[in-house]
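Other chains of the complex are left out, but the ones given are in their true place.
By written order: A, B, C and D. Residues from 1 in each chain.
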Amino acid sequence: MNKHYSDLGFARVDTDRLKRRGYPEAVYCPGKETGQIVKIAKTLLKEGQDLLLTKLEKKVFLRLKKAIPALRYNHPAKLGYYLQSKKTPPARKVVVVSGGTADIPFAEEACVTLEAMGQEPLRLYDVGVAGIHRLMSARAVLRDAGAIIVVAGMEGALASLVSGLVSCPVIAVPTSCGYGSNFGGLSALLTMLNSCSPGVAVVNIDNGFGAGYLAALINAPAKERRT
Amino acid sequence: MNKHYSDLGFARVDTDRLKRRGYPEAVYCPGKETGQIVKIAKTLLKEGQDLLLTKLEKKVFLRLKKAIPALRYNHPAKLGYYLQSKKTPPARKVVVVSGGTADIPFAEEACVTLEAMGQEPLRLYDVGVAGIHRLMSARAVLRDAGAIIVVAGMEGALASLVSGLVSCPVIAVPTSCGYGSNFGGLSALLTMLNSCSPGVAVVNIDNGFGAGYLAALINAPAKERRT
Amino acid sequence: MNKHYSDLGFARVDTDRLKRRGYPEAVYCPGKETGQIVKIAKTLLKEGQDLLLTKLEKKVFLRLKKAIPALRYNHPAKLGYYLQSKKTPPARKVVVVSGGTADIPFAEEACVTLEAMGQEPLRLYDVGVAGIHRLMSARAVLRDAGAIIVVAGMEGALASLVSGLVSCPVIAVPTSCGYGSNFGGLSALLTMLNSCSPGVAVVNIDNGFGAGYLAALINAPAKERRT
Amino acid sequence: MNKHYSDLGFARVDTDRLKRRGYPEAVYCPGKETGQIVKIAKTLLKEGQDLLLTKLEKKVFLRLKKAIPALRYNHPAKLGYYLQSKKTPPARKVVVVSGGTADIPFAEEACVTLEAMGQEPLRLYDVGVAGIHRLMSARAVLRDAGAIIVVAGMEGALASLVSGLVSCPVIAVPTSCGYGSNFGGLSALLTMLNSCSPGVAVVNIDNGFGAGYLAALINAPAKERRT
């Protein structure tokens, strides 16, 4: 279609994105009605594109499942997906590190996004700063990574620490987990932005999807890249 | 030395970093006396490492130049450097995009950092959102990039826009340029973090060095990576 | 009445506003009891004025409907209204642009307000920055506008972008849609205030009514203006 | 030129803007070297465009004056300008209201911008809320306005008050004048955004230029509008 998008009235689906960016458009679900999500999803599937539905509530997934039986769901990550394309995962892995058990949902969101983009992430969970030996014993895994995602609330110190140990890019995800002067993730966000170790960049609070997407771009085999 | 650092009393120089991270330690100059910088610099040079002095005032550079005649200086970027190693630049380039002329110093800081790390950055300056056709006519250059750095104050909308056009990773540098409710770069920082286009991550306000460093890691030829 | 208002005890209804400002007083419903709204509404209707009830919950509307059967309701916009006067819409239109589907309720609030004030708004929804070609293909519509309202959460970059394409006034409505460092709309608000494209002004977060009202004043035919 | 801009290396001058937006590009001076401003200015003048240099320091103006003798300067407004085009001012005026004497520089910035865009602004200064009779005695002038700009620091209550008296659009400019919990204009900004009187929109803190520009668009005679 020469407009490069489908106009559904309430939405203009960017069907051109697969060609332009190498990966299909992900659908951000909050604020959309189930019927709207179904229409957008079918438009994308008809174009032969993969489907990734972010921040999708389970009850909405169950309704969607009836219209799109092939749809799958990752519960902690709140991600719905249906992958039509096949990709060969690269030799180096993206390692996903999390600070505490409460950060796991966002780490999982990053992992499933990575899988949807043809990566095979390695999970390294619960290695917070308060017991540094847990991180230290995983140094070999970290040094082999093609990119690392660090998911941490509370104080976010973990991103600097990991970055100081490796030579690959580190993407930091501050989470809203914590209380008091955590201020909904602001504390972790500022900590990560002020990292004294170069090689770290930050995505939005709780944005596991964004971190997974970016890490997949970074770790993509050269031939996968669009021109 | 088996401690992996040199203890100068006031500083512990991380001489191990080249081996551990693939690139030498950069020296952050504010708050250090000239004599201290000289000692740190000589320690690094003796180990055969490259030298990168960030946020270095010109008058301090001139004093350093006497002790280390080979030292060079980039004025808008406030970077002192001396490169001993040779690196082959990768085929794809890192493109450095800036929104306005006032953002150029931080864009230059990123460019010189990239050069020090063996990259050949392409500069694309003054392509702000208020005249979108200026950016659009550079689309081909952007799509060939291995990574893109977007440097923008005022509102920071440029990062989303660029990211929507390409398939490579985008690193955003919010700058403190602007006035009023810009609040020292906070506005651009928040805009960039809330980018609705995935594939963007953010470094600290005015941190051109950090963006250059990270982009060099992302765009490094596979063989340059440490394990 | 020579006091220019009706004193209902709990409220002083500004019955003079139609004469003074050209448009009747809109009633902000949160915090008012149903009985109070009925009394205010009847006072206004008795004076032959149009009625606009903002942020009106559906269940309250249903109760009001019994007392004022002619009352109508727009659901996503949460607006109740009853229009007694007739106005000729101006030749140029106000275009209402929204960034994502989640911003639509506030865009609708602006549209209904415009309609209540005698305008015929054009809706242009889901044209976010991540796929800029969707906006670009609507350039002709934008350039014909008498005024444009841009409704966007997430990052708010859309206002600058639109403003850079046109010569008419642009009113920006930041919305609270989004998460993380969006901070309830603060991010979009700051972005819009720092727009590097002149010709943009901003109303409060989620204030579709205020934007519609102002755009109607801007686009009013000369003869409609009060002196 | 078919690229619609001139590439000066450090800047891409948007020579297309006059045609696209109806008014030429204004040059924001902070962060630009004198030589750069001269080159940008000459590029614009060669195209027959008007020239508006914002936030221009007097000493820089004096250096520019040597290269562009026809350049003029408004001191409190810190605006340099050279107007080549002739425009017929509209019958209705834009009224510029200021709260205190300290707000006058930003009010003047708005006025000169208006004049550069073919308007004849009316100045109404020092009519703060603490002595409301001063404002009340100017009601007739306010009601005849085509648009009103309210410039106020301290608390910014003036914008609501003015808006409650008139039927034309009101553009509010919060200023950084004041001390204590004024927080650099934040207090006035929030007050103006929360105006309980519809018909008000806000530009950035101290942004007299932006308010003048927008008011000129609003009050432009129909035939001046671009399509």
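What we mean here is this: a contact is a pair of C-beta atoms (placed from the backbone, for glycine too) under 8 Å apart; a residue touches a chain by one contact, two chains touch by 3 or more.
What you are looking at is a predicted structure, and each value in this text was computed from that prediction instead of being measured.
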item	value
Full complex stoichiometry in copies [only 4 chains shown in place]	8
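As a working rule, only the chains that are shown with their structure count from here on.
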item	value
Farthest-lying chain, centroid of Cα atoms versus that of subunit D	A
Angular offset of subunit A relative to subunit C [C-alpha, multiple of 5 degrees]	90
Rounded Å distance between subunit A and subunit D, as computed from the means of their C-alpha atoms	44
Inter-centroid spacing, subunit D versus subunit B (mean Cα positions, whole Å)	36
Per-residue multi-chain contacts in subunit C, two or more chains	100, 130-131, 164-165, 180-183, 193-195
Topology of the chain contact graph, where touching chains are joined (line, ring, star, complete, other)	other
Pairs of chains, among all present, that meet the touch criterion	A-B, A-C, B-C, B-D, C-D
Subunit A contact footprint on subunit B (complex, rising order)	20-23, 26, 143-144, 164-169, 171, 189, 193-195, 198-205, 209-211, 213-214, 217-218, 225-227
Subunit A to subunit C touching residues, read off their complex	3-5, 9-12, 14, 16-17, 25, 28, 30-32, 36, 55, 176, 184-186, 189, 204-207
Touch list for subunit B against partner subunit D, complex	100-102, 104, 125-127, 130-131, 133-134, 137, 177, 179-183
